[in-house]
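One chain of protein is taken out of this complex; the other chains stay put.
A, B and C are the chain letters, set down in written order, and residue numbers restart from 1 in every chain.
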Amino acid sequence: MAELALILLGALLINNFVLAQFLGLCPFMGVTKSFAPALAMSAATAFVLALTAIACHLVHHGLLVPLGLEWLRIIVFIVVIAGVVQFTELYLRAVSPLAHQRLGVYLPLITTNCAVLGVALLTVGEGRSLPGAVVFAVGAAAGFGLVLMMFSAIRERLLGADLPAALQGAPIALITAGIMSLGFLGFFGLG
Amino acid sequence: MRTLLSLGGISLVCALLLAGVQALTEEAIDRNRTAHAWRTAFEVTGETFDTSNLKWRDEQVQLPNGTRLKRFATPGYAGDIHLLAAFSQSGQLLGVRAIRHQETPGLGDFIDSGKSPWMLRFSQSPPLAVDAITGATITSEAVKRGVQRMIEAEAE
Amino acid sequence: MNATTKSTFSRAAIERNPAWAQLLGLCPLLAVSNSLVNATGLALASGFVMLGSALTISALRAWIPQVVRLPCFVLVIATFTTLSVMLLEAYAFDLYLRVALFVQIIVSNCMILGRVEAFASRQPPLPAALDALGTAAGFALALLALGGVREALGQGSLFAGMEHLFGPTAAGWRIDLGGGRPLLIALLPPGAFIIAGLLLGLGNALRNRWAANSNSLKAETE
Partner (left out) sequence: MSGTGRIMWTVCAALLPGFAVLSYYYGTGYLWNLALTWPLAGAFDAAGAWARRRPVNFQDGSVAVTAMILALSLPPNVPWHVIAVASGGAILLARQLYGGLGHNIFNPAMVGYAIVLVSYPAALGAWPPLLDGQTGATALTEFRYRDGLTAAEAFRQNPAFGQFGGYGWEWANLAFAAGGLLLWRLRLIAWRVVAGFLVTLCLLALMFNDGGSSAGAGGPLLHLLSGGTLLAACFVITDPVTHPGARPGQWLFGALTAAVTFIIRAWGGYPDGIAFAVLLGNAATPLIDRIFRQPQARARNENPT
């Protein structure tokens, strides 16, 4: 139990996916100009992340390892991710058209979100158990969502600031992300 | 039908390419991975040796030439510092290296033998006589105490 | 080199620079730019994947059906990514250990998928290769700029550890800048974000000034 808690905290805070591991930066920079899309993206990514972590774990230990085909993992995982995204889209459309309308645009983007592939590769690389993999994915998703929402709220506030012209947009966003990342550095060595 | 055929064809091209390179590089990759897993051990004993029949038991392993490797964890400033030590057949300490640790970045770097010669001093003088690093007393003391405990355990 | 090939290359490398102008491939850019050797390694691996995928897809473009084109592209990119992982692990293992995760995620670098979809799948192999090389060069330029600044600030050196990539002769390439008070933060994640933001801002400022100058020049001549 304590081990699982540590995995969760590790993925959420210490090795935060966006700010310490540099994964998922495209959506982090791309959809955080205002709050609503950031929230939608967080929700969609969290859902897909958890599903792909389980699916990739099962495929890797059930199929690739017995066949001695670990070197094919990149191709297989990217196919699994594309499949999960497709499945999520169909499922959402059938169950909740409203949610599909809100999240629909963001779903295809998740296929090229390296955080999703990163979680799958890291889970397998560190040889986690299935519960460990699930907890790790949940922590990563929560950390991703938390940071995305904090960041989009900051960017909304920055709109009113008297910024130097050359820094508007992406440059000040990157600098802000850097100072947030400096705060997360305080968790270094925890555990 | 045509869609399926071309998709199959492209998959086949990719699979052939991959299988070919995989066959070419497999041996080199295997060699690199083994060498990496034993890198610290090779470094601390100063020689490379055949690792295929070696098994760790109770955090110890005996090499063919009689040298014994020991792993030991000592509480540092932030979490455990994992050490690897080599003892000669007569129980003499040959050397110590840090395998992994989470000490403060910048401050705890000196226990990586690649970044500082500090760890090399343990093969020359008794551990408690090694000077602590200014500003990182805690980490240095932790390593010194860890090495001392390993030597004491070895003497018993 | 005639004018069109030159402009295909330079447009891909500079005007549409994937990292600076379009903010694509930021994850590997920030993660692997803490030293010039890591930056070079990733630039070469990305270039290999970019060029290989563009050539393959351009050569096969007549046989790739429109409906399944994206899965086909991803399949080809993933193949070349796996190839680069294998080659690095076999022949540059030290470097592989440091950049492993980010070589593997080249596959989800939207820069490559984007160029392949927009250019290589519609053009014959030669222009496709030029465009791929230009994109890769632009990405490499960004990686090396960031890698150079971070290594100089954080380590006080340039080209340190090149022997992990180019063999023992490269050990002598290291340049020591002296100073003796390296700013460790430049090597850590916050430094990557902050320095990238400052460089991007600097680029914007220079471009703004240049645009203003050429405008006033135009106004004067008119």
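Keep in mind that, in the parts below, a contact is a pair of C-beta atoms (placed from the backbone, for glycine too) under 8 Å apart; a residue touches a chain by one contact, two chains touch by 3 or more.
Owing to the predicted nature of the structure, the values given are computational and were not obtained by experimental measurement.
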| item | value |
| --- | --- |
| Where the missing chain makes contact, among the chains that are shown | A, B, C |
| Option from C:141, C:171 or C:184 whose C-beta touches the chain left out | C:184 |
| Residue in contact with the excluded chain [from A:40, A:54, A:99 or A:158] | A:158 |
| Touch list for subunit B against the chain that is not drawn | 77-79, 102-107, 134-138, 141-142 |
| Subunit A residues touching the omitted chain (full complex) | 35, 149-151, 153-154, 156-158, 160-164, 167, 172, 175-176, 179-180, 182-191 |
| Contacts of subunit C with the absent chain, listed as residue ranges | 181, 183-185, 188, 190, 194 |
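Here is the rule we go by: only the chains that are shown with their structure count from here on.
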| item | value |
| --- | --- |
| Overall pattern in which the protein chains touch one another (line/ring/star/complete/other) | complete |
| Chain pair with the higher count of C-beta pairs in contact (A-C, A-B) | A-C |
| Mean-CA-position distance for subunit B and subunit A (Å) | 31 |
| Overlap residues in subunit A, where contacts from two or more other chains coincide | 71-72, 75 |
| Two or more partner chains touched - positions in subunit B | 14, 18, 22, 105 |
| Interface residues, subunit C side, partner subunit A - complex | 23-24, 26-28, 30-31, 71, 74-75, 78-79, 81-82, 85-86, 101-102, 104-105, 107-110, 113, 185, 188-194, 196-198, 200-202, 204-205, 208 |
| Sites on subunit A touched by subunit B in the complex | 71-72, 75, 188-191 |
| Residues of subunit A that touch subunit C when the two form their complex | 19-26, 29-30, 71-72, 74-75, 78-79, 82, 111-114, 116-118, 121-122, 125, 164-167, 170-175, 177-179, 181-182, 184-185 |
